[in-house]
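Every protein chain of the complex appears in place save one, which is left out.
We just call them A and B in the order they show up, numbering each chain from 1.
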Amino acid sequence: MVACAAFVGCNDDFPGKPNPADRPLPQNEITDFATLFAQNCTGCHGADGELGPAPPLNDPLFLALIPDETLHAVIRDGRPGTPMPAFAAERGGTLSTEQVKIIAAGLKSHWPADKTEEVSDAAIVADAPPYLSSATILQLTPGATDQASTLFERACAECHSPNGAGGETGYASGGAINDRAFLALISDQALRRIIITGRHDLGMPNYAAPDGRPEDFKPLTSAEIDELVALLASWRRGDAAAGDAGK
Amino acid sequence: MNAPLPSSGKQLCPGGKPPRRAFFRLLTGALGAAATGLLTLPMLGYFFGRRHRPAMWVPMGDLSDFPLNETRTINFDNPLRQPWDGMTSMTGVHVRYQGKNDAGDEQFLVLAANCAHLGCPVSWFPQSGLFMCPCHGGVYYENGERASGPPPRGLFHCVWRVKEGKLEIEAPHYPTLHDTLTESLES
C-alpha cells in the first residue's frame, strides 16, 4: 500500500518524462550562439566556421582585427552586392536585434584560444594592418598602377600569376582573381581582409607569411594593401590600362 | 344521431374517427413542427451565422518605414480576434513599396502570408526575391505571382490605403481560394 502511494505521489521519472530544457524554442527566442551559428552562418562559412566558400570566421587573426562594431554591422546589414545577406529583421532578415548581437559577440569568444598558436602567432596579430583601411577613396593614378603591379607580382603572382589570371599552385590552382564576375561579387573591404588574413583553411598565406613569396618579402603594410585592393578594383571596373596589368 | 350507444367499448366511434381526435392529431403535428422550428432556427443561426462588422483598418507603419522595392514582413495583432485569442491572432503580411504611379499616388503591394495553395506560411527570401512555402514547395516571385509548385494562383493581396502618412490595411480574414481578401474590391 505504502509503496503504491509513494509511486503515485512522486516517482514518475521514466525515460519518457519530458525535460523542460528540450522544449522546442520558437525561432526568435533562440539565444544559444552555437545554434544560431549553425542555423545562419554555416551554409557559407563552413560547419566549424572554416572550409566554406565564404571567408573563414574561425580565424584568430580576423577575429582579433575586426572591430566589434564592424562585425556587428556586417551581420546586421550584410554587404550589399555580395553574397553576405543582412540578417536583422528590420533589414529584411530573420534574426532579432538581440540574436544579431549574440552572434557578433559569440564569434569572438567561441573558438578556443589555443588555436591562435597553431595558426598564427601573437606577433602576427600584433603587427597586422588595421582591418579597416584608413584611405577613404582607393584610386590608382597611372604611375601608381605600375607600382601596384610590381607589388602584386611580389605578393600574389606566385599563385595567381602576374596578371591575376591564375596559376598552378597553392590555394585554388588556376585561381584567377582578375575575373570580373568574381570581383563584382566581393567588396573592397572583403578583398582587404583576405589579403591580410589569407585563407588558412585553403592554404592562402596571410599578409606576412613568406610561403611562395620572394626571399626578401616583407609583411605587407596597410598602404600596400590599399594599393593591391585598388589594383583589383580597377580590374573589376575593367579599366583599359589595368586590364593589361602585368602583361 | 339517435342510434343507440353501442354496447361494446370498441365500437365507440362507428364510421370513422371522431373529429375531435383527428383535430387533436393535427394540432399535435402542427405544434410539434412549430416547436421544432422554434428550436432549430436559432440553433442554426448560432452555428452558421456570421457576425457582421464594419471594415477595420490596421496601421502598418509610416511610409518612410518602407524602402523602395524592398519587402518587409509586418506582424500585427489582427483586430478580427476574440479577446482570448492569445498569440494566435498574430498575423503577418509582406509589404513592398513600389514607388509612385503616374498620378503621384503611393503604390504598395501587401501580400498575405498564407500560401494560395493550402494556407501554409510562406517565407520571404530577399536574396533570391522569392517567397517559398514549406508545405508542398510552392514558390512566388516578389510581386506575389506564382513562380512554381502546386499553388493555383499568386499570393492573396490585402486591401490597403494610405492615411495621414501611414500605410493601413484592412484586417484580413483567413483567405481561401474562393474567399480572397480583395473580394469587396472586385465585386
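Please note the rule applied: a contact is a pair of C-beta atoms (placed from the backbone, for glycine too) under 8 Å apart; a residue touches a chain by one contact, two chains touch by 3 or more.
Keep this in mind: contacts and distances are computed from a predicted model.
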| item | value |
| --- | --- |
| Missing subunit (named according to UniProt) among the choices "Ferredoxin", "Menaquinol-cytochrome c reductase cytochrome b subunit", "ABC transporter ATP-binding protein" or "Spermidine/putrescine transport system permease protein PotC" | "Menaquinol-cytochrome c reductase cytochrome b subunit" |
| Absent chain, residues of subunit A that touch it | 8-10, 12, 14-18, 20, 23-28, 38-44, 46-47, 51-54, 83-85, 94, 166, 169-177, 179-182, 184-186, 202-203, 205, 211-212 |
| Contacts of subunit B with the absent chain, listed as residue ranges | 47-48, 50-51, 73, 75, 78, 80-82, 84-92, 113-114, 117-121, 123, 125, 127-130, 132-137, 139, 141, 146-150, 152, 173-174, 176-179 |
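Everything that follows uses one rule, which is that only the chains that are shown with their structure count from here on.
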| item | value |
| --- | --- |
| Chain centre separation in whole Å, for subunit B relative to subunit A (CA means) | 50 |
| Partner subunit B, residues of subunit A touching it in the complex | 83, 85-86, 89, 92-93 |
| Contact footprint of subunit A on subunit B as seen in their complex | 70-73, 124, 126-127 |
